[in-house]
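Working notes, beginning with the structure itself.
Apart from one protein chain that is not included, each protein chain of the complex appears where it belongs.
The chains carry the letters A, B and C, assigned in the order they are written, with residues numbered from 1 in each.
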Amino acid sequence: MLLYLCEQMIGHTDTLTQADKAIGDGDHGIGMARGFEAVRLKLEGGSFAALDELFKAAGMALITSVGGASGIIFGTWFRGGTKNLAGAATLDSPALSAWLVDGLAAVKERGKTKPGDKTMVDALEPAAAAAEQAAAAPLDEALAAATEAARLGMEATKDMVASMGRAKTLGERSLGHPDPGAVSTYLILRSLWEYTEKSGE
Amino acid sequence: MLLYLCEQMIGHTDTLTQADKAIGDGDHGIGMARGFEAVRLKLEGGSFAALDELFKAAGMALITSVGGASGIIFGTWFRGGTKNLAGAATLDSPALSAWLVDGLAAVKERGKTKPGDKTMVDALEPAAAAAEQAAAAPLDEALAAATEAARLGMEATKDMVASMGRAKTLGERSLGHPDPGAVSTYLILRSLWEYTEKSGE
Amino acid sequence: MVRKAKKIFNDPRNVVPEMLDGLVAAYNGRVKKLDGVNAMARVDIPAGKVALLIGGGSGHEPAYHGFVGDNMADGAALGNVFAAPTPDIILEATRAIHRGKGVLYLYGNYAGDILNFDMAAEEGIEVRTLLVRDDVACGPVENRRGIAGAMLAVKIAGGAAATLDTLDDVVRVTSRALENIRSISVALYAGSIPETGEFTFELADDEIEIGMGVHGEAGVWREKMVSTDTLVDRMMEFILRDMPLQRGEEVCVLINGAGSTTAMELLIANRRVLQVLAENGVTVHECVVGSLFTTQEMAGFSISLMRVDDELKRYYDMPIRSFGWTKW
Partner (left out) sequence: MVRKAKKIFNDPRNVVPEMLDGLVAAYNGRVKKLDGVNAMARVDIPAGKVALLIGGGSGHEPAYHGFVGDNMADGAALGNVFAAPTPDIILEATRAIHRGKGVLYLYGNYAGDILNFDMAAEEGIEVRTLLVRDDVACGPVENRRGIAGAMLAVKIAGGAAATLDTLDDVVRVTSRALENIRSISVALYAGSIPETGEFTFELADDEIEIGMGVHGEAGVWREKMVSTDTLVDRMMEFILRDMPLQRGEEVCVLINGAGSTTAMELLIANRRVLQVLAENGVTVHECVVGSLFTTQEMAGFSISLMRVDDELKRYYDMPIRSFGWTKW
């Protein structure tokens, strides 16, 4: 599943580059590509018994390879989200919920961000809430709900004025563009959902 | 007459720029414009009793304002051409002949150039010869002959491979383009002829 | 079709390590690359010295990594182009330069850099952090980005760290420098990112943007091309409004090229900056004109002023030797 995610995110390089060019410095696409390439190498290089080890390794790979703001932020999501995953063997709905809820908390602490700051938090927060609500549903439904919530959250960042990261000095000029990190957040969840759909067929 | 020459040469800036861009460094146009602007200022600033003083002053203005190769070369023509002009009050055919013949000799000595090197000498030499032959004819005829000779000489530089100045490293690639200094030489004589024609009407 | 930059590289994904090899070589033996990470350190850091670490994204050469050396920084951590270095790189560099007296982290005020440096600072070595916030185009000081004035801050911090005994003292002197540095930039056209070949922003052929950041972050306003003097006057107004200078006060001046702006243009701007300062009765202690903090081949320049007094001048006047700036 994570391998599929890596492939997908590497494939989205250009989308993310354009998103970051609009209101940032244009490196988010290659940063994420570099990061998920590192995750892929890490996954191929080792075997991971438990889900939390897998996500921790992925998070660490992101932190040490992406650079910029998003390496820490996305790495912290992956790593911080493992707090209550000990023992989980594969991703199921409760694990998804725990991963997103705890990941969100870790990101907010590390990034000192609140919702409305026009960051990936604005996509991750609704996604975490949706996954929490769907914790009893089958995984594909929970992922579908989280993905859709992330998409709406991402769309909503278009109407926000950035107050964090490189876009903050843009002020009003950041209006109309989604936050690149929010786009990534949506794409990450969508990839996981797609994978579940495909493998469930 | 020299004032008209100055005006005309300043007007040819772009022609000369393009000629120098083709096989040189592109500064011949602005160099000549700067030079003839300096000549104009010198002429307006003083009164010159004799022709040789006038040409000497013009030559010195070119030498100290144009820079590059052509400042010295064209200045030397104007200055060196006054060797046998002492006493001449205005430009007549014998004076024209003396100016071109002595100017040519001075340029060749200073520039260590021989005909065929693809320089202004290839226009000035035939012009001087034509003026010498026409020394007994009226000035407008002598100027017409010198101008036409300069034009043919300038045209002939298209078939020459440069061996002097910035174009020399071009080798074969300088074929097909006239030498910028030869173009200037032709334009200088043409302006003098035009002026004579106009004032003779 | 997007216009791509015309540049000479090997594999654009390897620009940072390849550049770092060439850079370390260009230090002619005075710095070494650290194993396995894109970081470097002086080879001769004295025992018991307060250490100074600088860093940030690559692509701004010679900043930051060109400013390691005698009486300058002890080490630098390099990120990828326009991306903060990762915590592991920063941590390696910190360990390599630490001599028991603590480490000052000095870098620009960017979210990514702060996140990464802060994470590295949690690993046990005594670290203090100072952020460069010299760009007056960004409103209140907390929001301000670190641009070319950072080089003046590194100069003072390097001198202080070479001379003073405690991290506290180095922090105090460097903070004083930071409080007295102001910059403003102008951009004519963008630089490009090697991996994509794309330019980071677009300006019309006759437009310039005043206050634009070193990655293309928005400035204060766009306008049609103006003359050097008009432009410098407006830029100086921004700086002097933010840091009014009294007659008789003294400043160091840095006219910094963004990458492809010619030394000729910078020198003509320098002429005007000095005229404006003279009109204001401000004395120039020293002016530096060069491309010290670039944004790849971006065109434009910035003006930085550092108000100095005897204490700051003492450190400013120290000889320095680094790739990007040497003085004696």
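Quick notes on this one:
Here is the rule we use: a residue touches a chain if its C-beta (ideal position, glycine included) is under 8 Å from a C-beta of that chain, and two chains touch if they have at least 3 such contacts.
Quantities reported herein were computed from a predicted structural model and do not represent experimental measurements.
One chain is not depicted; across the entire complex it touches B, C.
The chain that is not drawn here is touched, among residues C:Gly100, C:Gly281 or C:Pro319, by C:Pro319. On the side of subunit B, the interface with the absent chain consists of residues 17, 21, 24-27, 29-31, 34, 63-73, 110-111, 164-171, 173, using the contact rule stated above.
Although one chain is not shown, part of subunit C still touches it, namely residues 6-11, 15, 18-23, 25-26, 28, 58-59, 61-62, 66, 186, 188-189, 191, 194, 205-206, 208, 225-229, 231, 259-271, 274, 284, 286-289, 291, 294, 296-297, 299, 301, 319, 321, 323, 326-328.
By definition in this document, only the chains that are shown with their structure count from here on.
In terms of inter-chain touching, the protein chains here follow a pattern that is not a line, ring, star or complete graph. In this assembly, the C-alpha centroid of subunit A lies 32 Å from the C-alpha centroid of subunit C. For the pair subunit A and subunit B, the distance between C-alpha centroids works out to 74 Å.
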